[in-house]
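One chain of protein is taken out of this complex; the other chains stay put.
And then subunit A:
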């Protein structure tokens, strides 16, 4: 009897503790202190990619003249940043959070809406008119600007001049084409050269998003409703996707490194992707001078433009001590400094979304690797045409459902059913 009563007592104690800490103040933070901000006026920033985002922060630091400003940059993989922000912010304490954090545009709304008070509005520190229009919707919420737009994911069609010519096409044949025309060229290239036109990872439907955005369409509309069943842009994009696969124009890859290998090894004739892929393409010395750049193809639908976006992220300031200093730093560098953007292009190869920057010298640099093309300038011109899209909250969630349905589609399920089923499943999950 005594044993049981003691156990009961212990369990009672547990429930009591559970009830107590249900209040706001509780819930300790796991990994703290090592990155604890604001104690000695030091500003902490989290970002990923040593050679890109972090390099950009370092360039910004060089351009910022404030003796009292100390920035500590902590490198985290993007997945880790997402995890740490989620665990930290949801625990209700801001301990251990950074002052500045980089968030991918397609994820931003999910953070801004999930943790409304965690971020600091930075409207007063820069002018949104100076930035590419398409960057504003994903980085603002409820009429306030939270993100300072950073790099663009403006897309282009990188292609191998030798293989395209062997198939009987010239640069002009690739300029301002539709995806339908692209699939035909792809077929010719594969038939005549035996090389696949593009490489695709079945788990990554980025190419569908690129296609959809050329007409300003997405999985959801600005009201947050899921628009898959009657989405003509997505329908057309899926048809092209299947055609490319059916024609054997695609080399299937399984992850990022095999994707990089596919074009570095000369196994594909083109890479439709974001501008940030350029350094990876030019990393292969043996293909120097063989690559050129054309605008991204567009969908057939009315209003389609030959400009789209893939990836890209922005800087956010957390609502903790030091927020003014952090916002000030971002505003004075990323938010308004043309010279900084010149260095950014020259030293890092990153194209910002700050419109006045594209008039500088660095942007007109003729890239030897790409046949002397001014690729940075071309990208910055296309960037201004990118249709604005509200990425909403559930891009990645919906895409996981769609990826499964796409497999069914490739195995013969009708496109109507695929879209209708994806719609139903997505509505079940995200409403």
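Everything below uses one rule, namely that a residue touches a chain if its C-beta (ideal position, glycine included) is under 8 Å from a C-beta of that chain, and two chains touch if they have at least 3 such contacts; residues count from 1.
To be clear about the criterion, contacts and distances are computed from a predicted model.
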Practice prompt. Match the chain absent from this complex view to the correct UniProt protein name in "Predicted lipoprotein", "Phosphoenolpyruvate-protein phosphotransferase", "ABC transporter domain-containing protein" or "Lactose/L-arabinose transport system permease protein".
Written response: "Lactose/L-arabinose transport system permease protein"
Worksheet, complete the sentence: The one residue from A:255, A:324, A:339 or A:368 touching the chain left out of view is A:255
Item to complete: Out of A:50, A:70, A:114 or A:288, point to the residue that touches the absent chain in the complete complex.
Response: A:114
Worksheet item: From the list A:61, A:82 or A:415, which touches the chain that is not on show?
Response: A:82
Worksheet item: For subunit A, which residues reach the chain that was dropped from this view?
Response: 2, 6, 10-11, 13-15, 17-18, 21-22, 79, 82-83, 86, 89-90, 92, 110-111, 113-116, 118, 201-203, 252-255, 258, 393-394, 396-397, 400-401, 403-407, 425, 428-429
